[in-house]
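Up next, subunit A:
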Amino acid sequence: MNALYATLLLPLVGVFILAFAGHRRQAKTINLVLCTVTFATALLLALEVFRDGAILSTGKLLYVDGFNVYLILLNAFVGMTTAIFSGPYMEHEAAIGRVDAVRMRLYYSMYQGFLFTMLMALSTNNLGILWVSVEGATLATVLLVSLYRTHESIEAGWKYFIICGVGISQALFGTILVYFAAVKILPPGAEDGLLWTELHRHAADMDAGVLALAFVFLLVGYGTKVGLVPLHNWLPDAHSEGPTPMSAILSGLLLNIALYALVRFKMLVDPALGNHLAGNLMMGFGMLSFSVAGLLLHRQYDIKRMFSYSSIEHMGLMTFAFGIGGPLATFGGLLHMIVHSLTKSAIFITVGHASHIAGTQKMAQIRGLIKTQPFVGWGLMIGTVAIAGFPPFGVFTSEFLLFTATVKSYPWLAPPLVIGLAVAFTGLFRNLQPMVFGSPPADQQPVNANMWPVFIHLALVLWLGIAIPGVLAQWLNQATIMLAGRGVL
Partner candidate 1 sequence: MLIASLSLPEQGVLTLAALILLSSFLLLAQVRLDSLINTFALQGALIFLATVFMAFISGKYHLLISAALTLFLKVFFIPGQLRLLVVRLNIRREVEVIGNPMLVMLFAAGLVLFSYYVALPIRELSLLSTRNTITISLAVVLIGMLMVISRRKAVAQVIGFMSMENGLFFAAVVSTHGMPMVVELGIAFDVLVAVILFGVFFFHIRTEIGSLDTDRLNHLTEVDR
Partner candidate 2 sequence: MSGLLWAIIKTLCVILLAPLMAGWVKWLKCRLQNRRGAPPWQPYRDLLRLSRKNVVIAESASWIFRMAPYIVFSVTCLAVSTVPVVTVQLPVAALADVIALVGFLALGRFFLALAGMDVGTAFGGMGSSREVTISSLAEPALLMAFFTLAMNVSSTNLSTVIGELGRRDLTLYPSLIFAAMGLVLVAIAETGRIPIDNPSTHLELTMIHEAMILEYSGRHLLLMEWASMLKLTLFSLLIVNLIVPWGVALTLAPADLAFAALIVTGKLMLWGMMLAVSETIQAKMRLFRAPQYLGLAFILSMLGMMSHIVLEVR
């Protein structure tokens, strides 16, 4: 229990410390230490959950079960590894004069703030607080997106702000509707109307019409944050213009959290509706996102932008998987959340180094990384291979499950899935290959890059591809049971 509080409090404290100390030279160390300790407490929390099962805090505000514990762990982990990367990266940015002391303070403070809001969103039991945290995550990052104060970054920041703001308001409307449905059936005077544990217990009794309506609002709302087409437009802009560590966290974690919220609501809506409406909607959005993102990968000139489209594509896949909803697909979707966030954050870290090496994010000017700095080149290549779903990396496993589940339940959707995958792969790889291989331009210089986070991430993804550890399999299975009614083990 204390571990949970500590996990939440540490980043919160960090916000204030770094708001004052963010411009100092020790800031990166403080940031890293905070993140590491947070990760350690998250680990303790995970152990606790593993030992005793789900935890409900006194006051029922916080709740950790098999579904979110691994996401919390993942969050803390990626937060930590990205902090390792972010130190030298931001130093380099400061050295070339792209950020000043004030913005450094803002950056570090908001880094912690971002982590806090995400951890809060994951661990809260209250659906209202969930909304507040997700909105808070937007607010924490919106200034980071426009950190560089260029035309493009301000444009990206503004679009991010408005689109996500408007989108997330709809999610609030959905939440209100859920509350509205809940107060009908819960005993009068109870304050539990937004507690997920309570709602889940009574899910089957709630009014179907209201929940269907609510789900539409929630889907459009949180879907905006997930990056589902056609609500995705902020995503490539925000990812490509902000500092790269932010892109790594946005892509690796924030999208996951929005999807997490959506899936939590799906768990409530499904028993009440008794039909597959929520699943069908999610499948539709998933497929659309997947296809459109795959096609748009062919139109990219900017490396970070390209990988952000790849994130849309993968979020689409996950949404699709949860939409299908059988145990196989659900398990695959849950697994995909982990492997995608590990891989994608690793890629963004590498991309950060690559763009420093080339001095630009324009892909046409990044060439022959493997010659200039082999580790960065290989990191980028292997990361992309992993994200493209090649074994022995974990993405392969989850995509395999998704595919077989699709063929089993919705065979007619398999061909578009196949085509979409091929199109997306082509788009990604045709741009990537010349960046990694070939001969570099004369002025391309190696930079001081710490590739350990990347290799740790990829090693983990590799591990998940070869064998899923028993603990994780148990948690994923629990979540699968909650979502799909039966597990796979």
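Brief remarks follow.
Please note the rule applied: contacts are C-beta pairs under 8 Å (C-beta built on N, C-alpha and C of every residue); 3 or more make two chains touch, one makes a residue touch a chain; residues count from 1.
Criterion applied: all candidates are chains of the complex that A comes from, given by their letters.
The shown structure was predicted, so the numbers you read here are calculated from the model rather than taken from an experiment.
Here subunit A touches, in this complex, candidate 1 (chosen among 1 or 2). Those residues of subunit A that touch candidate 1 in the shared complex are 61, 126, 128-129, 131-132, 135-136, 139, 142-143, 146, 149-152, 154-159, 161-162, 165-166, 169-170, 172-173, 176-177, 179-180, 183-184, 191, 193-194, 207, 209-210, 213, 236-237, 240-241, 296, 299-300.
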